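In this view, the complex is presented without one of its protein chains, the others remaining in place.
Order as written gives the chain letters A and B; numbering starts at 1 within each chain.
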Amino acid sequence: MLVREGETSYIRAIYIDPTRIGKDSFMGTTLAQLAELVDGKVFGDPDRVITGANIIRDAVAGEITLMDKPDQTALLMEDCQASAVLVREESEKLNIDGIVVANVHEAFGKIIRFFQPWEQTASAGIHRSAIVSLAAVVDPTATIGAGAVICDGVAIGKNAVIHSGVHIQAGCRIGEEVVIFPGAVLYDRTEVGDRCIIHANAVLGAFGFGYDSSSGKHILSAQLGNVVLESDVEIGAGAMVDRGTYGSTLIGEGTKIDNTVQIGHNCRLGKHNLICSQVGIAGSSTTGDYVVMAGQVGVRDHVHIGTGAMIGAKAGIGSDIPNGQQTLGVPGGPAKVILGEHMAIKKLPEMRKTIKSLVKRIEQLEKEAAAITEPVIRKAS
Amino acid sequence: MLVREGETSYIRAIYIDPTRIGKDSFMGTTLAQLAELVDGKVFGDPDRVITGANIIRDAVAGEITLMDKPDQTALLMEDCQASAVLVREESEKLNIDGIVVANVHEAFGKIIRFFQPWEQTASAGIHRSAIVSLAAVVDPTATIGAGAVICDGVAIGKNAVIHSGVHIQAGCRIGEEVVIFPGAVLYDRTEVGDRCIIHANAVLGAFGFGYDSSSGKHILSAQLGNVVLESDVEIGAGAMVDRGTYGSTLIGEGTKIDNTVQIGHNCRLGKHNLICSQVGIAGSSTTGDYVVMAGQVGVRDHVHIGTGAMIGAKAGIGSDIPNGQQTLGVPGGPAKVILGEHMAIKKLPEMRKTIKSLVKRIEQLEKEAAAITEPVIRKAS
Partner (left out) sequence: MLVREGETSYIRAIYIDPTRIGKDSFMGTTLAQLAELVDGKVFGDPDRVITGANIIRDAVAGEITLMDKPDQTALLMEDCQASAVLVREESEKLNIDGIVVANVHEAFGKIIRFFQPWEQTASAGIHRSAIVSLAAVVDPTATIGAGAVICDGVAIGKNAVIHSGVHIQAGCRIGEEVVIFPGAVLYDRTEVGDRCIIHANAVLGAFGFGYDSSSGKHILSAQLGNVVLESDVEIGAGAMVDRGTYGSTLIGEGTKIDNTVQIGHNCRLGKHNLICSQVGIAGSSTTGDYVVMAGQVGVRDHVHIGTGAMIGAKAGIGSDIPNGQQTLGVPGGPAKVILGEHMAIKKLPEMRKTIKSLVKRIEQLEKEAAAITEPVIRKAS
């Protein structure tokens, strides 16, 4: 078995120069050893020493890179300093050593990890500095990181990884194999399905933005609901999902939500949606399944986005969107219509010229008509 | 007095199956008991066992729901499985048991809380894991949560609740009955008025985005001011208010700021504003009172938004807005004007057709004119 240098991180770390901020160098390993690691077949020199792994754009001499498309051959041969390449199949055009593997991405991932000096890992158990309520139940296979706060009545499932500094308030339920990154905050009674990933500083269950303003002051509405994530949901860093008024704000199975997205109170998102960064969805709106929203889309309250709808970047949705409709613009409309309008706007300056020339030509015609009609009519009379 | 099962949470929690992630079931309680709780009057069967409370859309058999509008009768009778309902007054059309109460929302809130297995509660005092400077002064009725950090010179008022993991830097003043949720960060000298609510991961007092770029590098401007929240302000999760350059960035009394809103340095917001999610207001801009900004509005620096102005979603404000003006669009203008432009844009494709047909008709007229004029003129001469 291949053993990486410095495998025992505690020992190795002692020898790092504290003032040296930059990339580690390694003694390197041979192409043959890497081929063994990824179950591949060497072509070229098996004893070539490889010191790291990097993408074509960034690889330097000594590193191995990957080629996942045939049309990268020229790029690799002419603009890249890499000393070896991972490929699906050998080629006469590749004048470089390398390894042939069935799945280049999987193999490249293994090699990157091999050369990576450090990786954040989880070890089951509760860190001595975590604050875990006696009235919480944590599965023995779960990990609770340093300084994490787990309040009364929380239940945490098998193999869940709660990173450092996560705050999980009373009555939350965390499913199996869930990962929650540092600084995420789950207000009371949030429910998180199996295999969800919640990124750093995301907030689930903050108050909805609903007020009774009839008195001249804004009086906060009820905040008695919660947030429910079904299984396989991913919540981006700094993303926000507000709690329901009485019921639940729901994110459907397999839906992925990017960084700093805002989901208002009482919303119900369907399954397998992709909601890109900085999208905002106002209260009580709903989506079907497989909805895609590009970046910075805004959706008003109480509308429904149909299954399979795709909303283009920066669109503003003010009314229901039918299933499967590609939608653009502010206010949003069918992509074809909006693109037609964009084209028409681009032609506005030309249109103005045309109109001006029409005005002149008509004036000319009117003059002529006046000039002609009179004598003609005189003559004719 | 009615006692909920499992009232003593520490004992009850021990019996939760750690691998069971899902909703608790309760033995239930009778409609008569709930009526006693909310000071209401039963109609139908007082001994009906109720196991939970939910909104009409989500209620299942055994649960009680609420009806706050008369037109929900059909929905309740046909599409809802609830076993009982909270209403303002009895009706022959309601073929279901229930409770009549004066205020259905208040009563429903009480019942939801009764059935809720857990709620995040505060108990006055400083958690053993909180880090509180000897040079900070915390009122004995205030709560400081686990891992919260309270620095030198901070003063925290009566009944304030500082949740876990809040960071309050030197010299901050926190008023009475303020609530600050986990992960919020208050840079030094932030002042927070009475009854403010600051949600999770909000940041008050980070550096303004102001630089002197004359040297080719961007040199940060002075960051000597602070952030001041007057009383009854709410700051949403992940919202940001930057500190003033020398003076204060000010949020007026009763103003509510939604999640991930950005307020630039030296801004001064008036009283009772409603600033919806993802709005950005650049440095030194000001607002009057009762201003409303819908989601994703952007306001440039150094402009004033007058009292009572309403800014529509996604508008981009580049100049002062008069009091009370409804404003839309990018760049923003009076709603009527912008809606007129939107209508005109919708008609652009039609306009283009009209113009094309005009061109043809004029060409035809010109031809005819040429054809006619010549012989006529010849004849006439």
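FYI, contacts are C-beta pairs under 8 Å (C-beta built on N, C-alpha and C of every residue); 3 or more make two chains touch, one makes a residue touch a chain.
Since the model is a prediction, treat every value here as computed from it, not as a measurement.
K.L.:
Going by the contact rule already stated, which one of B:247, B:306 or B:322 would touch the omitted chain in the full complex?
P.N.:
Final answer for the missing-chain contact: B:247.
K.L.:
Touching the absent chain in the whole complex: find that residue among A:49, A:274 or A:337.
P.N.:
A:274
K.L.:
Touching the hidden chain in the complete assembly: which of B:48, B:272 or B:300 does that?
P.N.:
Residue touching the chain left out of view: B:300.
K.L.:
Tell me which stretches of chain B touch the chain missing from the display.
P.N.:
129, 131, 133-139, 147, 149, 151-153, 155-158, 165, 167, 169-171, 173-176, 183, 185, 187-189, 191, 193-194, 201, 203, 206-207, 209, 211, 213, 216-218, 220, 222, 224, 238, 240, 242, 245-248, 260, 262, 264, 278, 280, 282, 296, 298, 300, 316, 318, 330-331, 340-341, 344-345, 347-348, 351, 354-355, 358, 361-362, 365, 368-369, 372, 375-376, 379
K.L.:
Under the stated touch rule, tell me which residues of chain A contact the chain that is not displayed.
P.N.:
Counting only chain A, the missing chain is touched by 9-10, 12-14, 16, 18-23, 53-55, 57-58, 66, 105, 108-109, 112-113, 116-121, 127, 129, 145-147, 163-165, 181-183, 197, 199-201, 232, 234, 236-238, 254, 256, 258-260, 272, 274, 276-278, 295-296, 313-314, 330, 342, 345-346, 348-349, 351-352, 355, 358-359, 362, 365-366, 369, 372-373, 376-377, 379-380.
Throughout what follows, only the chains that are shown with their structure count from here on.
K.L.:
Determine the centre-to-centre distance between chain A and chain B, using the mean Cα coordinates as centres, and give it in whole Å.
P.N.:
That pair's centroid distance is 24 Å.
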